[in-house]
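All protein chains but one are shown at their positions in the complex.
Order of writing sets the labels: A, B, C and D. Residues in every chain begin at 1.
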Amino acid sequence: MAQREGPATDAATTPTEDPIMLEARALTKHFPVRGLRGRGKAVRAVESVDLTLRRGQVVALVGESGSGKSTVARLLAQLYPATSGQVLLRGEPVKVRFGRRFRAYCRQVQMIFQDPFASLNPIHTVRYVLTRSLRIHHRGLSKEELETRLAGLLEQVHLRPAERYIDKFPHELSGGQRQRIAIARALGARPTVLLADEPVSMLDVSIRLGVLNLLKELKEELDLAILYITHDIASARYFADRTVVMYAGEVVESGDSESVTQNPAHPYTQLLVSSAPDPDKLADAAERPARGEPPSLIKPPSGCRFHPRCPFAMDRCKTESPPSLPAGDGRVAACWLYAEGVEKPAGLEVKA
Amino acid sequence: MGQRVNKVDTAVTSTGHRAAVGDPVLEIRNLSVDYGYDDSAVHALRDVSLTLGVGEVLGLAGESGCGKSTLAYAATRLLPPPGVITGGDVIFHSSRDDRRLDLFAMSDDQLRASRWDDMAIVFQGAMNSLNPVYRVGKQLIDVMTAHRPDRSRGQHRARAKELLEMVGISPDRINSYPHQLSGGMRQRVMIAMALALEPQVVIMDEPTTALDVVMQRQIVEQLVKLRNELGFSVIFITHDVSLLIELADRIAIMYAGQIIEDATADDLYRRPRHPYTYGLLNSFPPLHGPRRELSGIPGSPPDLTALPAGCPFHPRCPHAFDPCDGKRPELQGTGREGEGHRQVACFLHDGYEVAVPGHLAIAPKPREKSS
Amino acid sequence: ACGDGKTGDGDGGAPQALTVGMPNGPLTNNSNPFTPTSSGNSLGYRWLVYEPLAQVNQIAPDQAPTPWLATAWEWAADYKSVKFTIRDGVKWSDGQVMTAEDVGFTFTLIKDNDAFNGSAIPFDAITVEGNTVSLTFTSSQFVNQGRVLETMVVPKHIWSAMSDPTTDTNQNPIGSGPYTLKSWTAQVVTMVPRTDYWGGQPKVPEVRYTSYNDNNAQTTALASGACQWSYVFMPNYQDVFVAKDKDNHKLWFPSGLGIHALFLNMEKSAFKHAALRQAINLVIDRQAIHVQGHAGLYPLVDSPTGIPRPAGEAFISDKYKGQAQAVDVEKAKTILQQGGFTLDGETLKDPEGNPVTFKLVDPAGWSDYLADLQIIADSVKQLGIDATVDTMTVDAWTEALAVGDFDASLHWTNTGNTPYDIYDCIMNGAHLEPLGKKASWNFGRYRNEDATKALNDYANASDDATRKTAMDLLQDIMVEQVPAIPLVAGPIGAEYSTKFWEGWPTAEDPYAMPQPTQPSASMIVMKLTPAS
Amino acid sequence: MATPTTVDLPVASGEHGISPKKGRGGRGAWSIFRNRKAIVGLSILGFFAIIAALGDVIAPYDPNKVSSTLMSGPSGEHWLGTTNTGQDILSQLIVGTRGVLIVGLLAGAIATAISVLIGVTAGFIGGVGDEFLSLLANVFLVIPALPLIIIIASQLPEAGGTTVALVIAFTGWAWGSRIMRAQTLSLRRRDFVEAARANGESLWRIVCFEILPNLTAIIASGFIGTVIFAVLSQITLAFIGVTSVSTWNWGTILFWAQSNQALAQGAWWWFVPAGLCIAALGTALTLINFGIDEFVNPRLRTTGGSAKAQRAKRIRARVGFTPVYRAPAEKRGED
Partner (left out) sequence: MTFLLRRFVFYVVTAWAAITLNFFIPRMLPGNPVQSLINRYQGQLSTDATQALYAMFGLDKETSVWQQYLDYWGNLFQGDFGLSFTYFPTPVAEVIEQSIPWTLILVGVSTLISFVLGTLAGVYIGWRRGRWTDSLLPVGSFFSAIPYFWLGLIAIAVFAVAWPVFPASGGYDGAFVPSWDADFIWSAVYHGLLPAVTIVVSSVAGWALGMRNMTVTVSSEDYVTVAHAKGLKERTVMFGYAARNAILPNISGFALSLGFIVGGTLVTEIVFSYPGIGYVLYQGVSSKDYPLMQGVFLIITLSVLVANMLADLAYAALDPRTRQEG
């Protein structure tokens, strides 16, 4: 069942009822294709996505490359105008692109990028980066205030002592340190929502954990709502409260992280989970069900976008796009298998 | 070039016996590599020894910058300037025709002839490994014409199609240009190309890091299948230890230009001996099983230009003790029964009188350890 | 196109082709003799095809013109009409006979096409009678008589068939001259002799005209002997040309009756004081200008009257005969003092008390002129005058001179059969325009009624005495008032080689203008004989 | 891809994979001064700059002053000989330096300004505006600049230094603008630009503080390139005599030499020194550009001082066949 249908469903799954900070409703993004041959065509990167971020909660957005995760994040950050659908900040629809209102929006919603090597301008020192963030969002800071706030930010991201890092250039820092600077920059605005677009995928395995733990800590400390985008489903399980799975621009499954990862409902999620490397898995793992490649987003398959790869595809899947259907455990899956009266094939039992 | 020709005899020799599974096919001995030619050179590899057995999948893991790629390139002498091999040997034992090649003593022509035929390599940036201006078919065929000039073009072409089919690409893609293929397909083309001459060793440097898990899974499965069919040996490089554990027979962990642990996949996963290995394994959240607390590894990876004295890992090591900051531990057998060729470079296992933490514990090694 | 022997030494005693060159760049195939831009005109080969009614020797204007296609002519006393008697037995190169009809036609052609009437002769009636042609003019043509005589004659049967003679390229020129066009290419035009020329059989078996791209190339060709006749400015001709073959490489640069003079703007600055003009005239080192500025090629003008010698010798009044100007700084200073000028330290001040400074301008790139100006600026320093040399683009300069927006500038005068043209360009009140309006001559805005009247008298007089009086007066004005400062004469010169052909005009035997692009070209070629 | 673009150069060093050398504090633009080619280039340029600044003072004669020593070769009195009017050629050369440098730098500066403006705008705004501006730049590139300059300059009433500089700048900005556009385009897609925007930076600040500083090297290289072009054009114009030949520059000297047939007279001293000066200045500027290129594209760096080390160790570095160098026994195993 879609979240759109009201907080009532959510209430059933998350009894703690944290207030909704940021919400996407039927968010859609089509990128027009340039050039003469592609006239009138569009990349349907995001199609009618619903998403809710609550205070103090981490929502993981997983999906394979090109499934539209980053596009969702950018839409939420208002970096792209949406083709249709709404973004609501604390229940208020917002649509800003430039100027003061945009700034006011980014004060609330900040974004962290995948690649800390690329998201920091090589010519600016840590001080410049953080000072800008503070100055943009908190005008009229005195020099002393600024200094203490700078030091505070670095403390917050565990770069201690602050003086050691404040005057460094990005290239003088390790990947983990850079990503911390990027986080500190985001925190400089004192946001309530943090959109983290694959914040650790470019980092070394041994330092990933540090950054994730930092984010976790910050979430608890500052009561942030975090959207955690990743293609590593294991880290979604580790870090996120809820997990939303995307495929080819659409949300195919959502629910609390533990059950989504341990007991995937949608065939795509199953594929994803079973593909993830897992040392504990039995060596003779069963032949994986699905193969093939992600579809073209310019001419997506009709019906369920997953049907060409789905081992359980039915005729209906080819024509009708499935709505979000409850799949037990307070989860929803966009799959006709969960429609009433459909017999579940073997291998698709949702474990209790 | 002229002087090198004299060395032909020493470079290629016959070992005189047929290889069996488990025999070494590639031996890397005390390999050292520098970047730079003068005193400010970066010592990217120091005395690395590694043996690849016939039919074995050897995993090589470690943090970014620890020298995995350098090892792969150096072992094939493809390291770009300013890389220079400053010591060691790489010996290739052909299990098919009893040749023993000393890769560092071969002339250019010998090397060219041996390349790809004996040992093929799939690079880290396999996305960029295809020449953008030639059709993939041509690129598959040109390696065959270079090494099998006796066969006809038609045969090569048929073989190229066969290869593509083998890696799961429709043979009519033979006329595609690289940019017309998706990343996963290009990767598979590279794998197909690596197998074109049925080499005995395939080195794969992070062949799947740029792909997402579904694609990675497909490629890895394909690789395992092909290995089972064709029986080549693989050195598989990645920093994804969990993938290696699933895939590899044996895993070597590198840290700061050295191998610090070398064990079978299972041993390594269940009973890591080196604190770094342990930390590495503890950096991956498990997808299944109980949600355990992850410790990770504190600190950040070392800078090869300014390595700490002693064990390079000691500044980050929770168990560092006396000799760690003064002496460099050597990679040696753990000496424990039933651990076969298992090796580790850590003073915790070097007979010092220290309390070895439980998770790394093993019986102390006898002082007079041989091998 | 030079020096690889193909044009040079021939085999045995066979007569050599004569190679003529001009530094005029590539040309197009156009032998229309009336168009100044045609190759025929630019290289001068039109004069081997078309001939004038009479040969006028501009370097010796007092000589009587040599009858050519006209055997005789008769000017009315007022020079408002003339009657030509046309030579018999002249045939066009296509075999047709030349008649007075053709001559009449030619004059009518010129009269009817402004584009052909380069000398703006005011033709009135043109009548042909038997073998005579009579012309009448709307004004006296005394000063233009040479130009009328020099009119070349074209065949009526060809030219009357042309749809537009002004744009016809006349690629197969038919004329009465000794040669015909054999072949035309962008680099070489080859002329071969006729067998039925009225003046006899030409001895030069072939004349080749080559267009060199610039002075450098032309000079090189002359020096190497690849080219044997040309008119080109060359610095240091001794070294670059004569020295290459001392015996044969010759040049002769006689003056015509046209000069290069420094025009002084009397409407601006202190030049309105005659004393200043005289003083400057006295300090200018003409020898230096002749040698350094013009490489010794442009003849020195040392007569105070500004009339070049020997060409104008006959016109110089008795008062100034034999006089030559020399630098005389002391005299100049005296004149200035008398004129009310004062020397304030190093600076000369005019009677009004302003320091005397002026700018000498000429177009950028006219190296000889600019060198002259440098020398002048240097010379006037001796008087305490600060003069600077400035350059402009040609357009700006032309405009500046026409509207009088300059201090002093070197410019040429027209060249004529009498010194009239020189004086006319310098001081005729008829050309006078106020500052800001375009004047065609008299750029210095020299105002002198007497001068204007004298010029008028000279042009329109019906007797020699009146003309002599007027000419003397003009010379007086020139010497006393110095309306412009004459510097060098415009040469009508040539470089030539006597290696294969002899009989060139020389200072000793000045029978014709040596320049290959002058009407006398056919006369010279006819006189050439193989070198002994 | 609108048109085949030039190589996308990495913007700055110190990125992933290129380990920053220890002990080099900061990655400031000054590190270009460690490049040997750049140093040589800058020294020559500096030499000419000093001459340009002091021209009038150090010239032994007034370059316009005629003397009676006509057309004489180098001597103690006139080091580089005299012209046919006895002017001192050395003085002309010295005084002319200023004209060359000023026009070159002025044209370079104006053209660079235009190219930055157009290139960065095009690269940044994208879309139709980009198409239009790129088209404009390409049109200007294809239209042969020198003939156009010759035509314009020859027809202007006052073709003095500034005018010439303006004309050259007006026709010479396109190349730089193309490169600038390609760079901006690749920069604009960089995460740090997006990150700055997501952080709330205003548009102009992003352009001026995030993008432009990263273009410094490219701008500098474009500037130098235009200066070379401007110097050569200006000298060519002067040489063929379409610009004012009374203001001294090296082209003017050559013009006078040519129009007085210095060649035919064997007066090599009249045209050789000026040509050598042009070539030297051009070389200097090219070398500086090499330095910048190598600074921008680390792959181009010759291994520098290590060339010596290579030779000492007889190492022949090349792609595809890594050299094996075994140190003499006593040095081995010291690590």
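Methods note: a contact is a pair of C-beta atoms (placed from the backbone, for glycine too) under 8 Å apart; a residue touches a chain by one contact, two chains touch by 3 or more.
Keep in mind that what you see is a predicted model, and the values were worked out from it rather than measured.
*Asks:* From the listed residues D:I58, D:I143, D:L203 or D:A312, report the one that touches the chain absent from this view.
*Replies:* D:I143
*Asks:* With the full complex in mind, choose from D:W173, D:F239, D:W256 or D:F295 the residue touching the hidden chain.
*Replies:* D:F239
*Asks:* Which parts of chain D are in contact with the chain that was left out?
*Replies:* 1-7, 37, 40, 135, 138-139, 141-152, 154-157, 175, 178, 228-229, 232-233, 235-236, 239-242, 254, 258, 263-264, 266, 268, 271-272, 274-275, 278-283, 285-287, 290, 293, 297, 299-300, 302-303, 307, 310, 316-321
*Asks:* Under the stated touch rule, tell me which residues of chain B contact the chain that is not displayed.
*Replies:* 73, 76, 78, 80-81, 108, 111-117, 120-121, 123, 125-126, 128-135, 142-143, 146-147, 177, 179-180, 190, 193
*Asks:* Need a quick check: the contact residues on chain C for the chain that isn't drawn.
*Replies:* 1-4, 6-7, 19, 25-30, 32, 35-38, 113-120, 147, 166-169, 183, 185-188, 208, 210, 212-214, 216-217, 220, 224, 226, 258, 260, 363, 394-395, 398, 412-415, 425, 440-441, 490, 492
Everything below uses one rule, namely that only the chains that are shown with their structure count from here on.
*Asks:* Would you mind checking which chain's mean C-alpha position lies nearest the centre of all protein C-alpha atoms?
*Replies:* So the chain sitting closest to the middle is D.
*Asks:* Let me have the rounded angstrom distance from the C-alpha centre of chain B over to the C-alpha centre of chain C, please.
*Replies:* 93
*Asks:* Report the inter-centroid distance (CA atoms only) between chain A and chain B in whole Å.
*Replies:* 34
*Asks:* Using the touch rule from the top of the page, what residues of chain B touch 2 or more other chains?
*Replies:* Within chain B, no residue touches at least two other chains.
*Asks:* Would you pick out the residues of chain C that each touch at least 2 other chains?
*Replies:* none
*Asks:* Spell out all pairs of chains that touch, sorted by label.
*Replies:* Once each pair is checked, the touching ones are A-B, A-D, B-D, C-D.
*Asks:* Would you pull the chain A residues touching chain B in the complex into a rising list?
*Replies:* Residues in contact with chain B: 64-65, 174-177, 204-210, 213, 231-235, 237-239, 258, 261-262, 271-281, 283, 288, 290-291, 293.
*Asks:* For chain B, which residues count as touching chain D in their complex?
*Replies:* Its residues touching chain D are 32, 36-38, 40, 42-43, 46, 65, 73-74, 77-87, 104, 108, 111, 303-306.
*Asks:* Chain C touches which residues of chain D in the complex?
*Replies:* 64-66, 70-71, 84-86, 154-159, 241, 243-246, 255-256, 258-261, 263-265
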